[in-house]
Each structure stands twice: as C-alpha cells, then as structure tokens.
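Now for chain A:
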Amino acid sequence: MFETKLTARGVAIAFAAAAFVAAVSLAHAETASPAAASILSLVVKWLPLIFTGFLLNLLVSVLSMAIGTVAGVPLGLAQIARHRVVQRCASAVTQFTRNAPWLVLLFLTMFLLPFQFRLFGQSIPFPAWIKAVIGLAIPVMGNVSEIVRGGVLSIPRAQWESAESLAFSPTQTVFKIILPQALKRMLPPWMNLYAILAMATPLIAIVGVQDGLTDVRGALVAENRTDLLLPLYATLLAMFFIYCYPIAMATRALERRAEVKF
Partner candidate 1 sequence: MDHHKLGAPIIVIKGVEKRFGETVVLREIDMVVHRGETVCIIGPSGSGKSTLLRCINALAPINKGSILVDGVEVNDPKLDKLAVRRKVGIVFQQYNLFPHKTALQNVMMAPVTVLKQDPREVEARARALLKRVRLEDKAGSYPGELSGGQQQRVAIARSLAMNPLVILFDEVTAALDPETKKEVLVTIRELAADGMTCILVTHEMAFAREIADTVYFTDGGVIVESGPPSQIFQAPQNPRTRAFLDLVL
Partner candidate 2 sequence: MTIVEAFKHLNDAYGINLSIVYDPFDRERFVHGFLMTLLLSIVSMALSIVIGLVGAWLLGGRSRLLKGATTGFVEAFRNTPPLIQLLFFFFAVSPFLPGAVNSAGQVTPLIGGVGWAIISLSLYAGALNVEIFRSGLEAVPSATREAAESLGYTRLQAFRHVVFPLAFRISLSALNNNMVNLIKTTTLAYAIGVPELLYASAAIWSESLNVREMMLVMLATYLLLIAGYTGIMNRVERALRMPGTDV
C-alpha cells in the first residue's frame, strides 16, 4: 500500500509537470502561430524517434553500470586489503575516478581510445557509443568501489572476529559472512548511483553519440519552429523522469526499511 501511494504521488507530479509545460507551450503557440493545434501532432510525430534514442541512453546506462560494477567490486575490496601497496593503489584509483568530472572522463575515453583496434591481424572498429559506455563506466567503477568499501566497513568488527574464531579464512569471511550482510546496505546507494548514471547518459550527445538528446535536436532542426523547443525538451525530460523517479522511490523505501531494522 505504501509503495502504491508513492507511485501515485510520482505519477501526479509527472502529470502536473507535463500539463504545465503543455499549457505554457500551447498558450505561447496560440499567440505565436496560427497552426497551434499542430504542436501536439508534431510531438507525436517525433515521439518514436526520440524514444528510440532514449532507449540507447538506457542501453548505455545498463552496460556502463554492468562494467562499472564488475570492475568496482574488486577495486572496493582491494581498498580494504591488508596488503599496503594494493590498498594504496586501489584508493588512489578510486579517488581519481570518483573526483574527475564525468564529462571530462568521457572526453578522455573518446579522444584517447583508438577508433579501431587490431586483433589476430584483423582491424575491428571501435564504435563511438561503446567508447562512451567505457567512459561512463569509469566513474561508476570509482563510485561502486567506494560503496563496497563503505558497506564492508559498516559491518561490525565483531563479525570478523567471530568468523575468525570459527576458523574461516579471510576470503571465506569476506564472501560468506561480510558481503552477504553488507549487500543490504550497499543496495540503496548502488541504485542511487544507477539513477545518477542514467541521468548522465545524455552527456554522450556532447561527444557525438546519437541518443535521445541528439534526436530532439535533430527534430528541432528539421521542423525549424521555436514553439516546438519547449514541448520537445519537456518530452525528453518526462521520459527520464518517468524512468528515474520510481528508482528513486524504491531506493528511499529500501533506505527507510534499513533504518527501521538497525
């Protein structure tokens, strides 16, 4: 019941925002051009293209999240390794990838990765969108690393000691005792990170990958009508909102549940 109430609120907010934008743009259109009624039809006309572009944003977000998580978990564990050098290096990499601006890292990978590479004498192209996936996966890795470190450190020392007293090896302790408990605490920040990543994916348009944002701009160029600016940008904003708001709500619900428990 709690969940449905939250979702209802989100729908209400989205609806109110969309209605507001629609009203403003229609009011504007009426004064600006006689063909006011066609705004809606124009939005509908471009909707499939924008949505296809938006799907690429989502694909990029899922792939970046997957790569960033797979790389970030061992990095996070290395941050709490006993081995001094390993620990220092892991911390340095984490800090570097967390603190650099995402757009800068994206530029870095777009410019510094080759556009093709040779494997077994064959040249395989390296499309821009895959480079973008890697570019976004880098900061994800750093943030996942920090989430893992924080999650593991949040488990009381006594858990390590009791595992040790039961003759678990350090690796067994991490994977059988600590991580399963830490997972519950790592899930909300991880989900939050995913929402941030999803909302960062339009950055790839800046470095020349065709996504939802590129499609909006393309549609605007094709129609060449200023009264379309507001509705088309609002459409894309709404798509992101409808995707990200439930994630944010679920994250908060999980956080609240965790709060009650501990």
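Just so it is clear, a contact is a pair of C-beta atoms (placed from the backbone, for glycine too) under 8 Å apart; a residue touches a chain by one contact, two chains touch by 3 or more; residues count from 1.
For anyone wondering why these and not others, all candidates are chains of the complex that A comes from, given by their letters.
All figures in this text were calculated on a predicted structure; none of them were measured in a lab.
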{"item": "Of 1 or 2, the one touching chain A somewhere in this complex", "value": "2"}
{"item": "Chain A - residues contacting candidate 2, complex", "value": "10, 13, 16-17, 28, 96, 99-104, 107-108, 111-112, 195, 199-203, 205-206, 213, 226, 229-230, 233-234, 236-237, 240-241, 244-245, 248"}
